[in-house]
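A single protein chain has been removed from this complex, and every other one stays in its place.
Labels for the chains are A and B, by order of writing; each one numbers its residues from 1.
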Amino acid sequence: MSDAASQIAVPVPPKELERAPLVLNNRSFGWISDRVSAITEGKAPKWWWAAFIPSFTLLGVLGAMLFYQATTGVGVWGNHHPTMWGWDIINFVWWIGIGHAGTLISAILFLLRQRWRTGVNRAAEAMTIFAVMCAGIYPGMHVGRVWFDWWLFPIPTYQGLWPQFRSPLMWDVFAVSTYFTVSVLFWYVGLIPDLATLRDRAKSKIRQFLYGLGALGWTGSNRHWSNYEKAYLILAGVSTPLVLSVHSIVSLDFAVSQLPGWHTTIFPPYFVAGAVFSGFGMVLTLLIPLRSMCKLEDIITMRHVDVMCKVTLATGSIVGYAYAMEFFIAWYSGSAVERFAFINRAMGPYWWGYWIMVTCNVVVPQLFWFPKIRRSLLVVFVLSILVNVGMWFERFVIVVISLHREFLPSNWDYFKPTWVDIMTYLGTFGLFFTCFLLFMRFLPMIAVSEVKGVTAQADPHHPAAKGNGGGH
Amino acid sequence: MSQPDDFSNDDPTQARPLDLSKWRNLPGKLMLVGALVTVGGAIFSWRHDAMVSFGFFWLVAFMFFLSIGLGALFLVIIHHLFDAGWSVPMRRLNEHIATLLFPWLAILFIPVLVLAPKLYQWMQMTTAHTPDHALTAKAPLFTFTGFYVVAIACFGAWWMLSNRLRYWSLRQDETGAAQCTHKMRFYSYIGIWLFALTLTFGAIMWMKALQHQWFSTMYGVQYFAGSVWLTLITVYVITMLLDRQRVLSDVLHEHQYYFLGSLFFAFTVFYAYVSFSQYFIIWNANMPEETFWFVVREKGTWFLASLIIIFGHFFLPFLGLLRIDVKSNFRIMSFFCAWAWLMHFNDMCFNILPVRFPNGFPLHWLWLPLGIMALMGGFLADRFLKKFASAAPFPIKDPRLIEAMGLYHPVPTQISGGELDQTDTMHGSPVRPKGGH
Partner (left out) sequence: MPEIPKTFGLLAEFDNTADVLHAAENVRDAGFRKWDVYMPFPIHGMDKAMGLKNSKVGWFGFLGGVTGYTTGMLMIWWMNAIDYPVLIGGKPMFSPHGAFPPSYELTILFTAFGAIGGMLFLNRLPRLHHPLLKHKRFALATHDKFFIVIETADPKYSEAETRKLLAAAGSQRIEMVEE
């Protein structure tokens, strides 16, 4: 067909519609490994310590809070009748939602052959893992007696009892633990070739040994790559339905009940869209400062930021559609309690929560329609934070507003968090950022081998291939 | 193409150009036979049950073809929103299919409009002044005025979008200006919102409202998923036929087939996902005001129809399309196209007919919906072919055409995910290496 193609006039794209390359300035393969590996080599920069010390302190706060809760009981939270789910569930859903962008980037965009993913996937996958860790803390604590957490798993006990698989909370256990395991495996498989790169350039024996251990003896053999690529493809293939199922199952925790505001059929896809939305918010929040701190502007380019803004816009709009549908169907159903639940959201005592949610999740992302906004890093950074503020309030709306006024008015009450709720939440940021900072300091935060593969000179048929790709 | 062996034997470029001249009169014949059956059915139904059955069957066929029109509109919109390159060659035929929405599908909607008081229980309640609570609650929407306003708004939006998108696309054929691309993008920006709202309202007012007591937030999404699913495989087969006739061969690359096939696969899963979620949530909560919709559909042969949805709509295409190479195998994909038409027809029947035929699928009536399908299908195919002949077969000056042809790789692929992803040797390609030393 390429012969035939030369017969017809092929339009060359006008300048304004040309695509930007994925790796700027025609960087060579060597430059990519050098630049990314350099972050893990040498002394830690001052800004790293400046970020690490407060994060680590917050991690300590988390430890203290968890110890206090475990020894005192979860009565120290603000949860009380009728709001029996409070900040614990809000934060669980919030954190696990954030994780979804990592899997979306690593798996779904891989299947869709969106090559820009290579610049950001490693960091996003790491973010996924740490976010799921933060999320996992909450249900673990929520059960009350932490030392019986293992009852959640189908392990034989002296009582002869088994977990009760008709409960969505059990589905959650399987969904979240599978999600965590597969995310870690996927991340690790992606890391193997890059760990080999770090091993081969290691100056000290200890680095050589440790990275060598992680690299599993990887040589870069094509016979290995062939199997590796297939395994990677399968992992991407299963991670895609996995990531969809995880937040769907989280949504079922709510939706299979009969509570107005929780029981609605659109919940699964709506939760997934919201999760991806918040996750991309977090990826932008993390990567915009990091790309300049680590001088990765040629790998995480403005095109990457632009595309991620568009994903945020798309998912934010889907979330907007779901809000509209929920409201519309509550009216359409004619059910008095359904209608009340939604009017109470918008005009009840927590009206501010609802409107923060709508503003941050539906209105704010619409700004990303404008190329000017997408090109201003500062604005994108601020908006990306607002996205996660909005998504936190979404879960607040769903959990607290639906519960605090349910069927019986004599049952109504106003929910307030306690200082323990707040400090625990802040503490999870400590865990998240400590892990993330350690990750970026000791592991390649860019998928080196994958980025090399998307440069022009990596394609043996490309004219650029002949020269081993450009200068430094 | 560099690797013909990547394909099964029926690679279009290897086979002789396809001669479809003996099929030229097919739409006309379909229309003729369909019209005869339809008229016969209308008379029979008129004497039998005052056109009620006829109305239901007409609605089935209408919603079926509306799916394809809306699906094509969606594919055009999403092409612009994603700034996609690979789907340029199919965009023109999608644009043509989308413009069928107005006036042709709007004309086909007229019988629904006329027969609506017989189809929708709520309209009878309104006329008889015996509204139930579910109806009074929906007051301004579920009135005759509301019904007409929604219909006008839907077709108006579809007319505006499909017409404008095609207009600027044809303009670009002449000028090749970037401005046309920007215009099309602009209509896609507002289009995606209008599309989401109108499709949802169409699905609610024309299908869900058959049982107006029932409510589900997922319903619009479900109709959307089924529609795009059907459209993707239909577009796949049309593309394949045009390829074999050497109409699109110059601008196609293997990846179009692979991507269309993969998207079809993705929507197979997506449809199953939303349908299962809807069913599962209602099953679990077990509230009578919701479950009755499914209870009706578990009676008689409708239960069988639901099993067909599970195994035919989902499992067969899912398992059949798991392998990468299948997505480029034209025989298998043609089979799946026919299959998808059957499945979507079953899906529409399952959604619409149990209201009229609660005991099971009215097999003795089967000839009538098939006749109406033939009439509409022949008519729309005829319109489509006329439109297609009136313009260039693909957007000849689209700036992304070069990517679709596989001549210009902004960047080569990283991990192939299969044998189909290998880049071509780029002789004869106008590519300039970017940058340099």
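Simple rule for what comes next: contacts are C-beta pairs under 8 Å (C-beta built on N, C-alpha and C of every residue); 3 or more make two chains touch, one makes a residue touch a chain.
On a predicted model such as this, the values are computed, not experimentally measured, just so you know.
Enquirer: Of A:N121, A:T197 or A:T301, which sits in contact with the chain we cannot see?
Expert: A:T197
Enquirer: Which of A:T57, A:T72 or A:T181 touches the chain that is not shown?
Expert: A:T181
Enquirer: Among A:S33, A:S278, A:S402 or A:T424, choose the residue that contacts the chain missing from this document, as touch is defined above.
Expert: In the full complex, the listed residue that touches the missing chain is A:S33.
Enquirer: For a quick check of understanding: of B:Y148, B:W283 or B:F303, which residue touches the chain that isn't displayed?
Expert: Missing-chain contact among the listed residues: B:W283.
Enquirer: So which bits of chain A touch the chain we can't see?
Expert: On the side of chain A, residues 28-30, 33, 154, 160-168, 170-171, 174-175, 178, 181-182, 185-186, 189, 193, 196-197, 199-201, 216-231, 234-235, 238-239, 241-242, 245, 249, 252, 448-450, 452-453, 457-461, 465-469 touch the unshown chain.
Methods note: only the chains that are shown with their structure count from here on.
Enquirer: Centroid of chain A to centroid of chain B, CA atoms only: how many Å?
Expert: 33
Enquirer: Chain A touches which residues of chain B in the complex?
Expert: Those in contact with chain A are residues 1-2, 13, 81, 133-134, 136-138, 141, 176-178, 181, 189, 192-193, 196, 200, 204, 215-221, 249-253, 262, 269, 273-274, 277-278, 280-282, 284-285, 287, 289, 396-402, 405-407, 409-418, 421, 423-431, 433-437.
Enquirer: Given the complex with chain B, which residues does chain A contribute to the contact?
Expert: Touching chain B from chain A are residues 1-14, 16-17, 19, 21-23, 25-26, 110-111, 113, 115, 118, 168, 229, 232-233, 236, 241, 244, 248, 252, 255-258, 263-269, 314, 317, 321-322, 325-326, 329, 331-335, 369, 450, 453-456, 458-459, 461-464, 467, 470-471.
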